[in-house]
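Taken from a larger complex, these chains appear in their original positions, while the remainder are omitted.
Lettered A, B and C in written order, each chain numbered from 1.
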Amino acid sequence: MKAVQYKDVESVMVGDVAEPTINTPDDVLVRVTRAAICGSDLHLYRGHIPGMAPGSIMGHEYTGIVAAVGERVRHVQVGDRVVGTFHVACGACQLCRLGQYHQCSHGGVLGYGLAFGDYPGSQAEMVRVPWGDVNLRKIPDGLPDEKAIFTGDILTTAYGAVRNSGLQPGETCAVIGAGPVGMMAVMAAQVMGAARVFSIDRDSRRAGAAESLGAIPVDSSRSNPVRRVMQATGGLGVDVVIEAVGGPPTLALAFQLVRGGGRIAAVGVTAEAQWAFPLMTALTRDITFRIGLANTHRDIDATLNLVAAGRIDPTTVVSHRLPLESAPEGYRLFHEQRADKVLLTVG
Amino acid sequence: MKAVQYKDVESVMVGDVAEPTINTPDDVLVRVTRAAICGSDLHLYRGHIPGMAPGSIMGHEYTGIVAAVGERVRHVQVGDRVVGTFHVACGACQLCRLGQYHQCSHGGVLGYGLAFGDYPGSQAEMVRVPWGDVNLRKIPDGLPDEKAIFTGDILTTAYGAVRNSGLQPGETCAVIGAGPVGMMAVMAAQVMGAARVFSIDRDSRRAGAAESLGAIPVDSSRSNPVRRVMQATGGLGVDVVIEAVGGPPTLALAFQLVRGGGRIAAVGVTAEAQWAFPLMTALTRDITFRIGLANTHRDIDATLNLVAAGRIDPTTVVSHRLPLESAPEGYRLFHEQRADKVLLTVG
Amino acid sequence: MKAVQYKDVESVMVGDVAEPTINTPDDVLVRVTRAAICGSDLHLYRGHIPGMAPGSIMGHEYTGIVAAVGERVRHVQVGDRVVGTFHVACGACQLCRLGQYHQCSHGGVLGYGLAFGDYPGSQAEMVRVPWGDVNLRKIPDGLPDEKAIFTGDILTTAYGAVRNSGLQPGETCAVIGAGPVGMMAVMAAQVMGAARVFSIDRDSRRAGAAESLGAIPVDSSRSNPVRRVMQATGGLGVDVVIEAVGGPPTLALAFQLVRGGGRIAAVGVTAEAQWAFPLMTALTRDITFRIGLANTHRDIDATLNLVAAGRIDPTTVVSHRLPLESAPEGYRLFHEQRADKVLLTVG
């Protein structure tokens, strides 16, 4: 079968590889229909994440049709149209049983190298899904794969961050970053009842796109976002900040935007081991800070319902639709920031 | 000043009465700009509620400008544009201090007769607001009185019922009744993240109006609403039902629509002292049932934020705008079901 | 093997029956170590519940050792010491996946007759547990079976009711009925932070037993419980009522004890199909009412932790410990109200 393989830094190829097989009684094989290139795939592409051997199959966002199931599988059957979670969990360890699937003792990320379980990825014609009962969801009738695919990763990541922030209906929210995850956070904040959502980005085109979703755009290349937000909130700051960029500058910005007693949820992936946390500010202002990988399994049923009902349309972030064979071009465009989100059509 | 006065069953008049004065250090006088006729005013109009003496001033939905404040008042000042809560609370008793303002030991309802505190109503050029610090909110700049007025009663009543139901984002909700409160419940359910909202009414025009708000209309005069909802939910029923009609038939319908483990919140005012509660059904299906007057004070800040931000437009339910002098006509139209919601312009 | 079999109204026997076998890949066989007679077993014993064929094995409260597992079972293995949930759920239907195990589309109650799935009961030397992965929990090391057994039914039933009531730390709670479930509710309310717990029973011995657990006893045969509670709460009533008797009189009492805006959770099993719900009182006082079978699966991990840590000692309700062979005597004593709770030692 055809699959997108890692070759070298800034280089992927589409090669022919053996089809996967059912290896354990919990495995499910899925014939892939859509795969997407995630912002986190760029970390691999750029060589920032060790442990990706040449020839490894990439990708962790996908939809497809169940082609085969192991003998212990109960929840899906051959022919089901499904979406998979980017992170796979065993469903049986102590943390999974607490509902903390993203902290699974045996889990990993599809197509993300040795440090993440060494699972072949989903940018391929077929993918083997470990613990298929846990890591697949049936797609509701009438919901296109192209919309469902986002519930397996970036929509649910953003949604989970907003939920983790404890946003209450009627509150005000600032989302830092208007890339695909930031846009999803804008949509999630709206669906959870935010009165006003500020979308902050230094790219005026992106800020404008957020405006078309109903957010208040703040082009940080032209105006000071702290001043803008303080003016709009009577000097108070926002109840909630979602940080969707990653790294110290935007984390620091989050603490400047939030009101006393407010909450910051960070989803921007970063490489820093440590960060100069504003301890005294957080102490006197009573700030709650949470940063963490998404617990996709916790929230995917809700996001599937919301997308199926038309409350959220995640395809607004798609800039390119390409066949699987053109994945190398998709990676290049994305790497050069000429694409926002690339969907690959498979089969 | 001019005021709408109760005369007799099915009869109100606009008469000249003395302006109210500051009687206690907590009083606030408000020069009324808008008043609305509430569905519950019809109960008085029809003579269903005892204790309304001829000559009493009616009305409990209003906006206005603060004209005078008692010496203990801190939170509003002369000139502030304000909206009042239909129910007044003292803010100091044990229940108020628990945040249960609707259960205030000294409270009442403006313009609702002896049993509700014997307070003169707000369908007048000026109204005295007891405990003004507790029962008034400043209207955010830029928000028209016409939109703010609904936060003092029916919008917040509906919003509170949805909140009381524990509706979670992604869940499915049925709203029974598409009158003004039902329509507000549809909007509230959407803003709190309902994936799908069914609006059930036996009036096809009303059901259609709900559809224009994004709800799934169910015309119960033409099709069985239980069958419709079961078909649409895979035979499961909805997570949450908001009952916004009142009385045994729609309460019974609520128990038929809700899924096992689901929740029913009823806001429809009813005159029955008792009701044949389906005890065995509720026991085996684990149904939570709540019926109660709204705690407007708890939720009005959130609804003001949401209306000010344009997330909810409550004026969609307004069918008539009349000058105060035409209040008798407004009552008649509403009584004859030829009006959905009547706004009175004052001054 | 030996098993307690239903014979006729007010008659059970211990007979020899064939050992169960693994019938489906999800089955688990458990060699029983402890079984208990539940208050709800008396409904069968007294012939109030149809569908119990003579010869059927009774019982749904048990602990034991896993003796065999079907090929799809992942979470328990042979030799594990386990406690089972009284209600069995499939874990795979739509309601189970919502976490509503007590509403499972395929579930039932062990040893409770045709209407509840026709499953042989656990008052036997061996029991077949359907969907063993879902319906068994390992018992923490060091926790005796005799304490663990209660987490499979009455402790978790009571705990779930208190949790459903939304009791907050510092609130005041009244528990109606000081039978085994009522006593468990007292302990659960305390562990969830109730400041004061009133235990109301017309049996002075039972009320006294609740006092030894730290509750404020109210002997309703000697004093009016409403007056007592009102005196102790400044005329306000309690925040939360747990009704643990069943039937109209105690349900009505619950509405008299609760404060405005308060919550009632009923766990008393009753046979009435309908009940004269105090609609007007609930409307004006904003009362939340919930009655329902327990979702044991939701709360059993918490109760196991609490019992293992010594925060709750459920054995305080045990009045009799008998060998399995003496089950007929145990039923008789319980039926004649000469026993509070009977534990059967097996093997």
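Here is the rule we go by: contacts are C-beta pairs under 8 Å (C-beta built on N, C-alpha and C of every residue); 3 or more make two chains touch, one makes a residue touch a chain.
What you are looking at is a predicted structure, and each value in this text was computed from that prediction instead of being measured.
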(request) May I ask how many copies the whole complex comprises, since the file places only 3 of them? (result) 4
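Quick note on the criterion: only the chains that are shown with their structure count from here on.
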(request) Tell me whether chain B and chain C, two copies of the same sequence, contact each other through the same residue numbers or different ones, using over half shared as the line for same. (result) same
(request) Measure off the straight-line distance from the CA centroid of chain B to the CA centroid of chain C, and report it in whole Å. (result) 41
(message) Using mean CA coordinates as chain centres, what's the gap between chain A and chain C in Å?
(response) 43
(message) Quick check: what residues of chain B touch more than one other chain, meaning two or more?
(response) none
(request) Using the touch definition up top, name the residues of chain B that touch chain A in the complex. (result) 163, 168-172, 190-193, 195-196, 301-306, 308-309, 311
(request) Provide the residue numbers of chain B that touch chain C in the complex, in ascending order. (result) 94-95, 98, 100, 102-103, 164, 234, 236, 259-261, 266, 269-293, 295
(message) Quick check on the complex: what are the chain A residues that touch chain C?
(response) 25-26, 71-72, 74-75, 92, 97-98, 301
